[in-house]
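Worksheet: one structure, shown below.
The complex appears here minus one protein chain, its other protein chains still in place.
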């Protein structure tokens, strides 16, 4: 009875446990789509809610198919491993890895929908999503996580602070800039009107769902519970997973506190949406560096990421005059860039071993510039072409009536009277031929 | 120091890790109740929301108790292992297994509530739920997963595409048929009125919660991370878990795309509810076969399951004239049957080893016919008896005023004026004795 060496192969043990962990966190990251859907739905007018919800559903559905067939192959191609589409070369283990990559990709994609809310045509948005999932995002991951050009220079982005969130936020800003603002957002004299979203409750629900999923996003990127070294089982990324969990938590908290403080200073009140978006900005800020940041660094990064939110939002709104409806640039774009660039200044000493603070900073700047440049160029090109052929925006009439009716033929809240001048049918019963049921119905509802 | 053989028993290792996995996915599947509650609440009128929510809460509460005391025993009895109620013969490990089974059982149960919304009496619904959890569903699992008659013939249903979803969807259709449509749903000339739900936002939130939980449902059914073979640790179901995750993802996406395409072709617009329900139909379609389907098969199954949704919904509504409020038959019933029957045509070659395509198809047909027949008969009997004794439906007055008031004494949204002719109290303050506070309150709210 001494067949012990054959009983448990450390590689099998590590594979099973690591697969389980990656699957669980992948599910959590997928659930962020519910978060984005609610966060964005809450921040748009009630006449555009169904449009926002549909865009979120189709981002995932269309995007994940494109990433399966093409994007995964483009990423490996740019990374130098040839066109290895998950559809053609996947096996059971590969498919888990593909899905883990896919939920990150779809996070980048879905960020854009919040910026272009209220006026982008559904088919314009879906066209962009197809290209983002098939090419634009895979080029970024190929250059970085996939081992391509940026990886050869050196950079730090643990879970996608720049690759996913920075990229998505910058893409959103670019798209909103090309599209132009919603009707009524700016006056002829250049002054700005606030168009408040229809439900803060849904927005905060979305925020908390996102924070929940983000633990999967950041902590889950510590993807190897176990590794095998010299034939022996060791903790893989789990040797530092506690730091990732701690810095993610502290940065999230300090993001909310930082945004609250700036809101209080600016207006004397604590704007709920700033608190929620500040919490998210804190999460974005730490996402590039949760594994390498000191505990006090998490306070710094989170606090700055949160505090910059109201300021950058005001700058985009009032100076750039870009109508970024759901504040995706201050939440994902600038917070992602800031966190990525702060890396050398808040890093643990071991994280900077073999380099200098200046050297690491230059690496990060080059990384950010390349990713931002590619994202801006590609996004401006796609929406520019769509705009040139008149396919980017809905008509002014449709925009005024709301995209729910013109693009989807639905009323999100048919029973609740809405005071913005858009007639609703008052929840009356509509026949499938379109006419409205009236007195001839004996037992009407 | 060579006591290695005693250090780690592969069986203990497998047990601990497998228990962890099963617990995590069980929690995810449980969370689907939040998804069903939101999906259904969003699809009913505001006057029936609290009723729908209460039914969902009681489905779980009453159902899980019945399944603990009786249903688990009936299932084992029908499966041939004697009446082994979880209450009486359970131990720690058994109870994890029981709970894993219970969350599947309660999924089947809760589907029905969406079909009978807006007119079924609470006590009729609860009575049916008791019988479903104690007998109707356990008979199905006893015959199949429990090793009973259908298992002896041969069939394929990995995670309950037919056993859970097909069964629930068929039960819902049967119940809705026996109950008759809501007042106002059909006109005297046979034409149809649409009664739109009160909130697409809640419906889409429910959809995404369900999709999240579904990863637990399908991927979690690959329940053994590790197995022990010849004394050695091996990957159990985790040797193919990546296929399950991939086909589930692709089918979900293609369900949404398929339903969107049909909606676009039929009406020129993309109906948000069709996209959401199409995504769910794609998930239902793959649920019987995620472990055995090729990657292109997942596209086929998901696409068909999604595309059939608007068509089957129209058929049920206009031809059968059955008022299936939340479209549970096209989402769970027909999609579940279709996925189950498509098995031999999309299966990997190894999945058909030892049989033929025709042989496997006949097995699936027999399986579907038995489960459907039993479900229809049992459900029609229960609701038929309830109807015969006048206990199935609320009175027409109560139905018109809404079940929230008559069955629960509450107003779901007391502050929001509703335009459907039902008077609300305008959120005024009500005394606990029922009178309305007025001028005598000095500092009214």
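Note that the chains are named A and B in the order they appear, and that numbering of residues resets to 1 at the start of each chain.
Criterion: contacts are C-beta pairs under 8 Å (C-beta built on N, C-alpha and C of every residue); 3 or more make two chains touch, one makes a residue touch a chain.
This structure is a prediction, so every number in the text was calculated from the model and none was measured.
J.: Which one touches the absent chain: A:156, A:199, A:308 or A:406?
T.: Answering carefully, the residue with contact to the hidden chain is A:199.
J.: Among A:183, A:311, A:341 or A:362, which residue is in contact with the omitted chain in the full complex?
T.: A:183
J.: Of A:39, A:116, A:130 or A:273, which sits in contact with the chain we cannot see?
T.: A:273
J.: In the complete complex, which positions of subunit A touch the hidden chain?
T.: 4-5, 8, 10, 13, 17, 20-21, 24, 28, 45-46, 182-184, 187-188, 191-201, 204-205, 207-209, 211-212, 215-216, 219, 225-226, 231-235, 238-243, 245-246, 249-250, 252-257, 260, 267, 269-273, 275-276, 279, 295, 299, 317-318, 396, 400, 416-420
J.: By the contact criterion defined above, which parts of subunit B meet the unshown chain? Give residue numbers in ascending order.
T.: Here the touching residues of subunit B are 1-9, 12-13, 15-17, 19-20, 23-24, 26-27, 30-31, 33-34, 37-38, 41, 49-50, 53-54, 56-58, 60-62, 64-65, 68, 86-87, 90-96, 98-99, 102, 122, 199, 202, 205, 404, 407-417, 424, 426-433, 437, 440-445.
Assume only the chains that are shown with their structure count from here on.
J.: Report the inter-centroid distance (CA atoms only) between subunit A and subunit B in whole Å.
T.: Computed value for the inter-centroid distance: 30 Å.
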